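All protein chains of the complex are present and in place, except for one that has been dropped.
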Amino acid sequence: MSKAVSALGGVSHSGFVDVAEAGLRGMITLRGDLASAKMKKAVKAATGTAVPAARRIELNGDKGAAWMSPDELLILVPYEEAVATVEALEKALAGEHHLVADVSDARSVFTVKGAKASEALMKLCPVDFETLAEGEIRRTRAAQVAAAFWKSGADEFTLVSFRSVAGYVMGLLEVSARKGGEVFPA
Amino acid sequence: MLILECPCCGVKADETELQAGGEAHLKRYGPGSTDEEFDGYMFSRKNPKGVHFERWRHAYGCGKWFLAARCTATLEVFGTYPAQTKEPPADLQAKIKQKRPNWEGYK
């Protein structure tokens, strides 16, 4: 029984870059002492990655760990594995002050794909894309709402927003990616 | 439209990513305090033309509060530092004193 649906049902638009809602993704807020041995072990077990350094995202296939703040990570797993991962993290961190919360259903995920992907995002986010490092996750705003994104491929960004504003974010991306709106036309 | 570097994540944040929180280093007065103490805590705020210490939150970024020292007249930023600080760091105070010799100092 597949009762779980993403906010926009995977809608996509094609402009000078392609924008799409990427569907459900397992996401877990993990707060605690990022330097502790238990934390490192727990993250490794959950994602196969190290605890990311400040503003970094460590990716491992369909799993990953992103640095959100000095005491918070975002753990990425396939949607179906979120509940089990929450339990595993809880168990692994038992006895140490921490917080684990499944936020898979509180988020929407988008991809912005194409050689000029950053040209769509630079209309919305006060971020210097030229100095954005490989493997960096940037928490910022997209127009009027909170968002986070990282480079998820050679010509691709993955952007995460709150679920309730998914329609708004898709509206922003669609209009920003419309043909003719290339910021640096060839 | 300020830019402040968040000491918690290192992002040079545009003011639109930030939330202002007023004067820094206030001491909370709760039950047992005198009316004067509570009044000072609740209502009396510095409003200097010059060096000022403020609270800011990197609201659209890492979500952390931090503190900033800046000049309210020229908007020069002397430095930012973590919120978990009882008073401005000594080296920051020295730097400000050097740049603003007439500054009466913190407090």
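Order of writing sets the chain letters: A and B. Residues in each chain are counted from 1.
Simple rule for what comes next: a contact is a pair of C-beta atoms (placed from the backbone, for glycine too) under 8 Å apart; a residue touches a chain by one contact, two chains touch by 3 or more.
Here is the rule we go by: contacts and distances are computed from a predicted model.
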Choices "Sarcosine oxidase subunit alpha family protein", "ABC transporter substrate-binding protein", "Putative protease" or "V/A-type H+-transporting ATPase subunit K" - which one is the UniProt name of the chain not shown: "Sarcosine oxidase subunit alpha family protein"
Which displayed chains the hidden chain touches across the whole complex: A, B
Contact with the hidden chain (one of A:Arg55, A:Arg139 or A:Arg163): A:Arg163
Sites on chain B contacted by the missing partner chain, in the whole complex: 1-3, 14, 19, 21, 28-33, 35, 38, 42, 55, 57, 59, 63-65, 71, 74-77, 83-84, 99
Absent-chain interface as seen on chain A, which is shown: 1, 3-7, 24, 29, 31-32, 71, 83, 97-99, 101-107, 122-128, 130-131, 143-145, 162-168, 171-172, 175-176, 178-181, 183-184
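Quick note on the criterion: only the chains that are shown with their structure count from here on.
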Touching residues (chain side chain B, partner chain A) in the complex: 8-11, 14, 16-17, 60-64
List of chain A residues in touch with chain B within their complex: 54-55, 68-70, 72, 126, 138-141, 146
